[in-house]
Structures are given as C-alpha cells and as structure tokens.
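Here the complex is missing a single protein chain, while all its other protein chains stay put.
The letters A and B name the chains in turn, as written, and every chain counts its residues from 1.
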Amino acid sequence: MSQAPNENPSCPGKKDKHEARRDFLKQSSALMALAFTPPLVVKAGEHDEAIAGLFEKMPVSLEINGKAYQLSVEPRVTLLDLLREQLNLTGTKKGCDHGQCGACTVHVNGQRINACLTLAVMQEGKKITTIEGLAQGDTLHPVQEAFIKHDGFQCGYCTPGQIMSAVACIREGHAGSPEEIREFMSGNICRCGAYDNIVAAITEVKQGGHTV
Amino acid sequence: MNQFSYVRPASQQAAIDAITRDSSARFIAGGTNLLDLMKNGVLAPEKLVDINRLPLRNITLNNNILHIGALTLNSEVAAHPLIKTHHPLLSQALLAGASQQLRNMATTGGNMMQRTRCSYFYDTTMPCNKRTPGSGCGAIGGVNRMHAIFGASDQCIAVHPSDMCIALVALDATVLVAGPKGNRRIPFGEFHRLPGNTPDQDNNLGKGELITGIEIPHSPFTNHVYYLKVRDRASYAFALVSVAAALDISNNTIRDARLAMGGVAHKPWRLHEAEKTLIGKTPTVENFRIAATVATQSARTYQHNAFKVPMAQNSIVTALQKAAAV
Partner (left out) sequence: MKKQAVGQSMDRVDGRLKVTGGARYFADHQPEGMLYAALVCSPISSGRITAIDATRALRAPGVADVVSHLNVPPIPGYKVENPNPKQGLKIFYDDRIYSNGQPVAIVVANTLERAVYAATLVKVTYAQEVHQTDMAGSIDKAFQNKNMKDYQRGEADAWKKAPVSLEAEYNIPIEVHNPMELAGIIAHWETPDKLTLYAKTQGVKSVQQSLKTLFQLPESQITVHSQFVGGAFGMALRIWPMEVATIIAARKIRKPIKLVLTRKDMFTLVGYRPAAKQRIGIGATADGKLTGITHEAIANTSPYEDFTEAIVNMSRMMYACPNVNTHYQLVSLNLSTPVWMRGPGEATGAFALESAIDELAHQLHMDPLQLRLINHADTDPEKNLPYSSKYLKEAYEMGAAKIGWQQRSQTPGKLEENGWLVGYGMSSGVFGAGRGRATASATLKADGSLVIRSAAADIGPGTATAMVQIAADATGIDVKKIKFLLGESEYPEAPRQGGSSTVSTVGSAVNDVCRNLQQKLGELATANIPAFKDLKVENIQHEDGQLVAGNTRLDYAAVLQQQQLPELMVTTTSQAGDERKQYAMYSFSVHFTKVHVHPATGVVRIKHIVSVADSGTVVNTKTARSQMIGGVVGGIGMALTEEALIDHRFGRYVNNNYADYHVPVNADTPPTDVLFINKKDPVINPMGAKGMGEIALIGFAAAVSNAVFNATGKRVRDLPITPDKLI
C-alpha cells in the first residue's frame, strides 16, 4: 500500500476523496443518514472533520475478552487495527496485514481467524478472545505455561498468534501427533524458528489432558 | 483502503438488489481475498454488501446429491463427515490450501471467486491485462515461474489459485447461482474462464449474480482418491502444480477416472483426454504414464516455467499411484 501509483488503474476516472465522500453521504444507508439533518450533511461535505468522521463511521457491538464494547468505527477498519490502535489491545500483532503470517490470530466465537483480513463491522455481535483474554486472572492458560516451559519463542512477536492458534489447534482435535501439529500450526510463521519447541509445548498440553 | 459504505442485507434478494443497483458494490463473505486486494489497491469498491448472515451455511445430502451452501466455511467442509465419507478428495484438497485460520474464514463461494495470485495483478504499478485491460501482461517476459502451461493467451498467463476447485471440477460439481433474472445452474467446468482476450473476467457470473451453493453428484470415488500438491514449502503455499486424482477400481480394472490439475491454468484444469486413456485399463504405473503424457500434450511454457511439464507428468503419475495404492 505504500507504493502509490500515479493513478489507480483499477478505477479510472475515480472521483477524488472529497467528491466521493459527498456522494457517499448522499446515498448513505438510511440507517446512518436519518440521524442527521441536511444542513449538517452539507457542512460535512465542506470539511467539517467531526461530522465527516461521524458519517463515515458505523456502530458495532462486540464482546472482547468478556467485556462488551459499543463502538463506532469506519467500515474499512480491520478487526486487527481496531484492537491495536483503538482499544489498546496490542497483544495481537501485525506481521503482514494480508493473512500470510498468523501473528494476528484471535478467536471469534471460539474459532481461530486472522484479524487482519476481516472488517471490525463484520464481527457485529461476535465474541472475540485475544491473547489478553486467555489467562484467568494471574493463572496462565496451560498453553501459555507450556510455551514458557518449552521456550516456544525467542523474540516473542509471533507468540500471541502462536498461542491463540495452538489453543484452537488442540480444541479442534488437530494435535494428535507432531506431524499433525506441524501441519495445523503452519499458518503461524515464527521467523526465530521456535517450531520444534512450539510442537513440544502443544504436545505436552494435549497429552496432559488439560482442558483448553 | 478507500472509504466505503457497508451494508448487511437480511435476505438474499436484498443482497442481490444492493449489488445490482450499485456498479461499484461488491459482495463480501470471508473477505480473505477481497480485503487483501483492497489493501493492495487492486480493487476499490465504494460499497461492500456483507452476505455472511444469509442462510447459506449448510451441508446436506438428498437423493445422493450433496449440497454445500455457499457460505459454508472451508474448514467446515473439510471436516464434515458427509464430505469425508462421500467426497474425501474434496476434503483433502481443502486441507491442502491456506491455513486453518484462513479456512475458518474463507467460504465455499468465496473460494471459487478467488482472484489469481499473479504478482503483476497485485502490483498496481506493473502492467496487467487482468487488472487494467490493455496495459499488457507483465508475466510474459517477466518472472513467470508460477504461471500457466495450459490454455493461456497472449493477454494473460495467470493461474487460478484454488485447491478446492480442482477437486470440485474433478467431481463434476454444479454451481448454483441466484441473480436478478432468477436462479441458474452452471456446470463447474464452465464456471471459470480461460483468459482469451478478456482476462479481466475470471468466471461466467453475471452482474448481480450470487453463488448460493454447489451440488456434487453421487460418485464412486470414495476409496481411490488423492490430492497431490507440489509447492515450494511444505505447507501454506500456492501450488507449483497440483493433481486431483480419483479412480473407481474393481477387479483390478479402472472403471472410471477423474483427473484435474491446479497451478497450471487460468481455471481448474480437467484432463478429460487423460482420463479416457485410463478407463478399462489396469492401474499400473505404465498406464499412468500414458495418461500423464496425454495430459500434457497441449502444454506451452514460458521462460521460467518449463519445469512444470515434467513436474505435471510426474505428479499425475504419483497422484494416480497414491490413489490406486500401487
């Protein structure tokens, strides 16, 4: 995204941002438009930052780590950026922003997904668990304990994603053998190369019969 | 990403209406490819129509026909007992693609709608007829190790990236589509297109049409199936070549055979002629080699991908050996 082409070839003749927003406001869904009177709409088109912001945002309700959030976000905000930049839940990491590394793995309704490739607004009403929500108070989750014991990391940057993925891997029943673990943990890149230790940590939790 | 509006229609009809009304609107389901493309500036829709809440997430078996709702997740399809029992080839193919996180997001319909992973398509500063018709094909004369050996044109040599679709074309699936003009059925092999002179069109869906599901007919391919994916790393990589092989063997004779390849063409590449060479034959490596030779007769290679021809041949033989357990 940093490489700015002279023009975006995929949308020739695309209107500039300013016009696009005015059009957007004109055709905006009834849901949002009803809340504002026409004079404010005109004003928004003329750089009233606060109003423009409101118009471009949508309400979304999420439960994150057991806590209910009523938020207002731009539709283009990914779940990952919402967590990190707006909710200060920075345990979830950005490694590629394109679903190619797994550093942003969180649970949505119990399933592991990549938070970088979903919009926050798409998660309306969902229960989200991040690394910050895994431990019970001071008691670490067994997978967290096992990662410490088996040194399942070095720099620690991919670790939140690895751990969220590992918990799901065990719950899914994909931790039956080292080979199966390696395959089903391959969506989480560890550039420090702690894979062997990660497999050992997951194996121990799985074999220990812990409830995860 | 540009700013866009977002709607979440409650019904299939409302979703189709929303797309039909607005030329720059797009459906979003899993979002795993669409958001990727939007972040790269390849696509910039002004409206997203979120179809995730439509009741299209199911797997059922009626009269021996298996129905998969378009919003059924790749991971759900892969793990479903009906799929594992009746169409294990599909399960294998799904598990060969992406990662579990992505399979937990990607839908059946969305998987079919994946765009090519060609680097030139993704990089908006490079020429690409698929992204910007008339701008040229960057891959021809460029870095084309991953590119097509079958059915390409001088406009585009990109390949279709899905694993799931390779199994589905082999299994003679049917795509169920709803649209402004009503419902229609598209044979899987006719869903995706070859590039020809319109490489910007990946498939034959019309404006406003929505994939609602797929059907897979009853098949005898429950035992002798294998999905072989050859790639640059052991997992989480796109195919150099992949082969979906399915055999119906009784009394040491091949009664029916299905072969399809991924990573080699702009669409899932069914190998009808090669299949024919196998029917009535015994499952031997010699016969598999004949099929592999027939399969690659129309291959055409570029600067960096000539290896795909022997790799395709060897992979066909290997997949058939694995399927037949010989």
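Keep this in mind: a contact is a pair of C-beta atoms (placed from the backbone, for glycine too) under 8 Å apart; a residue touches a chain by one contact, two chains touch by 3 or more.
Given the structure is predicted, the values throughout are model-derived calculations rather than measurements.
A.B. asks: For the chain that does not appear here, which of the shown chains does it touch in the whole complex?
C.D. replies: A, B
A.B. asks: For the chain that's not shown, point to the residue among A:Glu132, A:Glu172 or A:Glu204 touching it.
C.D. replies: Of these options, the touching residue for the absent chain is A:Glu132.
A.B. asks: Check each of B:Val230, B:Val264 or B:Leu278 against the chain that is not shown and name the one that touches it.
C.D. replies: In the full complex, the listed residue that touches the missing chain is B:Val230.
A.B. asks: Which of these, B:Pro9, B:Gly41 or B:Gly213, touches the one chain of the complex that we don't see?
C.D. replies: The single option touching the absent chain is B:Gly41.
A.B. asks: Which positions on chain A touch the chain that was left off?
C.D. replies: Listed in rising order, the touching residues are 1-8, 16-18, 21, 47, 49, 52-53, 56, 74, 76-77, 81, 84-85, 88-98, 100-101, 103, 130-132, 134-135, 140, 144, 147-149, 151, 153-160, 163, 178, 181-183, 185-199.
A.B. asks: Need a quick check: the contact residues on chain B for the chain that isn't drawn.
C.D. replies: Answer for chain B: residues 1-3, 41, 117, 119-120, 123, 125-126, 138, 141-143, 145, 228, 230-238, 240, 307-308, 310-311, 314-315, 317-318 touch the chain left out.
Operating definition for what follows: only the chains that are shown with their structure count from here on.
A.B. asks: When the C-alpha atoms of chain A and chain B are each averaged to a single point, how far apart are the two points in Å?
C.D. replies: For chain A versus chain B, the centre distance works out to 27 Å.
A.B. asks: With touch defined as at the start, can you tell me which chain B residues reach chain A in the complex?
C.D. replies: The contact residues of chain B facing chain A are 1-8, 24, 28, 30-32, 35-36, 39-44, 46, 48, 50, 52, 75, 98-102, 104-105, 123-125, 131-132, 135, 234-236.
A.B. asks: Would you mind writing out the residues of chain A in touch with chain B in their complex?
C.D. replies: 1, 3, 5, 8-11, 14, 17, 20-21, 23-24, 27-29, 56, 58, 74-76, 78, 97-99, 102, 105, 111-114, 117-119, 121-122, 124, 165, 168-169, 172, 174, 182-184, 186-188
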